[in-house]
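Following this message is one structure expressed as structure tokens.
Here the complex is missing one protein chain, while the rest keep their positions.
Up next, chain A:
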Amino acid sequence: MVKEMKYRSVFDIIGPVMIGPSSSHTAGAARIGRAARHLFGREPKYAHVHLYGSFAKTYKGHGTDVAIIGGLLDYETDDTRISGALKTARANGMKVRFHEEDAVTDHPNTARLKIGDDDGELELVGISIGGGKAEITELNGFELNLSGEHPAILLIHNDRFGAIASSTTILAKHEINIGRMEVSRKAQGEQALMVIEVDQNIEDSVLNELERADHIIQVAKISD
């Protein structure tokens, strides 16, 4: 049976360049934090980090905690400032709490992040699948599958006909190629989430146009 090709680039294997000691517990964790930061769009004022499985048992020794917070500060995996991330976050006024969870999750390296400020909150579940590669499996209650390595557009929209067509028409007009696309919803007729992974970074003007399209409520992007 052919399995899904989770790894698509040689640099998923030879790479990333990173601060030690663990690709899954340090670099992958930083990438989960950074994906949350990009989806939230700004530095949060508080962060509740729930750790499961191997993450929960060994996070202190691996620097998983500083890596996730480093990601929230928009640090890359090879940023030497990672080791001081907790201090920096506190100095910036970010309230940080870690929760070691006993629940068994599908993947041994799972983190649930609740971040926010006075203007909004975001809840995200990320898994670190090995070699520094991370996937986002849940966003604000929506299930999804996002590597965070390609630029991606996330659209929250009404679960109505035409919502998908109007978005893809706009992308086609701007000659933006869709690499992968996924739609999920909590219940029929309610809000739904569209995830579109694309080949190149998206300009803000395109995002604004998407936001004005039929049935679209909110638009966010993750850059490469």
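Here is the rule we use: contacts are C-beta pairs under 8 Å (C-beta built on N, C-alpha and C of every residue); 3 or more make two chains touch, one makes a residue touch a chain; residues count from 1.
As a convention for this text, contacts and distances are computed from a predicted model.
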Record lookup, UniProt, unshown chain, options "L-serine dehydratase", "Spore coat protein CotJC", "Putative tricarboxylic transport membrane protein" or "Gas vesicle protein" -> protein name "L-serine dehydratase"
Just to verify: which one of A:I129, A:V206 or A:I222 makes contact with the chain not shown?
A:I129
Can you say which of A:G41, A:G61 or A:G93 touches the chain missing from this structure?
A:G61
Per the touch rule stated above, chain A touches the missing chain via residues 2-3, 5-27, 53-54, 57-58, 60-63, 78, 80, 83, 107-109, 129-132, 199
